[in-house]
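Excluded from the complex is one protein chain; the other protein chains are retained at their positions.
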Amino acid sequence: MQLARVIGDVIATRKDENLHGMKLLVLQPITADGSPAGRTLVAVDSAGAGIGETVFFVRGKEASFPFYPTEVPTDAGIVGIVDRWDLG
Amino acid sequence: MQLARVIGDVIATRKDENLHGMKLLVLQPITADGSPAGRTLVAVDSAGAGIGETVFFVRGKEASFPFYPTEVPTDAGIVGIVDRWDLG
Amino acid sequence: MQLARVIGDVIATRKDENLHGMKLLVLQPITADGSPAGRTLVAVDSAGAGIGETVFFVRGKEASFPFYPTEVPTDAGIVGIVDRWDLG
Amino acid sequence: MQLARVIGDVIATRKDENLHGMKLLVLQPITADGSPAGRTLVAVDSAGAGIGETVFFVRGKEASFPFYPTEVPTDAGIVGIVDRWDLG
Partner (left out) sequence: MQLARVIGDVIATRKDENLHGMKLLVLQPITADGSPAGRTLVAVDSAGAGIGETVFFVRGKEASFPFYPTEVPTDAGIVGIVDRWDLG
């Protein structure tokens, strides 16, 4: 999983039926020191995240696990909202 | 998922039988600021996209979900056409 | 999926039993403008491709779909031979 | 799999229910010569790892195997703690 900031959202009326009703958020991945790292991406959300929050997300088929038995065609999903992280 | 522009299509008469009848589109991924990011790729389409449109696509096995129970051997699929995106 | 040129083959007598009898081809991925992009890789072939041809291939578990129910341990497979591609 | 150092942990009270009770650790991947390589990431742990230890972790759906039948939505999991490695 990676840390990310939620920086926007996507409006798409024509999309796969299993994506209907899903919030599509734009994420900027960040590293453990808080700096941007890598390309922005679009993720579904099962954690109730909003723009401006720091989250962690999962890539791959695992991103669809929270929506079973619906087979959501996504490869990125927010699975938690970060309170804080500590470097030891 | 990633944002992309549809920039072309691929003609292939000899291909896996589960790809027959599928539209094969060439995508240029873009970032949230609209600039190209990363290599072009070939994707199947379940959203009715055409050349010149902005879409979002999924990578991995999830790209074949919209075609179940047919096991389409693809690792990239357009799952929505973007009306717009907003950066908050 | 990505476009690629078939540039060679691999000879391996000791390999996983589910790879026996499979053609193992060396691919050079290319972008939509025909230039090499990224590292060479080894792929199985279900499309009848040969050295010198332009193909498109799939990465990940999907590469084993054409061989079901045999569980071929591969993460890259040629699934089509390209006649041409057009940029719109 | 990749070698990594455990460099921190993440606190997240709002997260997918299948992540509840899971330790979320921040990893810095390293190469075989011990130098950092690639971005930090967040992983679950099934090996009992702690901050400061050298581990190896798995990416992808495989990261959820140790928690079956619970479908943990993770794409990275520590699966072993390294005693040492030898370059031949």
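For clarity, chains are labelled A, B, C and D in written order, and residue numbers in each chain start from 1.
We adopt the following convention: a contact is a pair of C-beta atoms (placed from the backbone, for glycine too) under 8 Å apart; a residue touches a chain by one contact, two chains touch by 3 or more.
What you are looking at is a predicted structure, and each value in this text was computed from that prediction instead of being measured.
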{"item": "Sole contact to the chain not displayed, among C:Gln2, C:Thr54 or C:Thr74", "value": "C:Thr74"}
{"item": "Option touching the unshown chain, where C:Ile30, C:Ala43, C:Val58 or C:Ile81 are the choices", "value": "C:Ala43"}
{"item": "Hidden partner interface residues of subunit D, rising order", "value": "1-3, 29, 31-32, 37-38, 46-48, 56, 58-63, 65-66, 68, 77, 79-88"}
{"item": "Hidden partner interface residues of subunit C, rising order", "value": "6-16, 18-19, 24, 26, 28, 39-43, 51-52, 60-61, 63-64, 71-76"}
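Assume only the chains that are shown with their structure count from here on.
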{"item": "Whole-Å gap separating subunit C and subunit D, where each centre is the average of the chain's CA atoms", "value": "31"}
{"item": "Numbers and ranges of subunit A residues touching at least 2 other chains", "value": "60-61, 63"}
{"item": "Category of the chain touch graph - line, ring, star, complete, other", "value": "line"}
{"item": "Those chain pairs that satisfy the touch definition", "value": "A-B, A-D, B-C"}
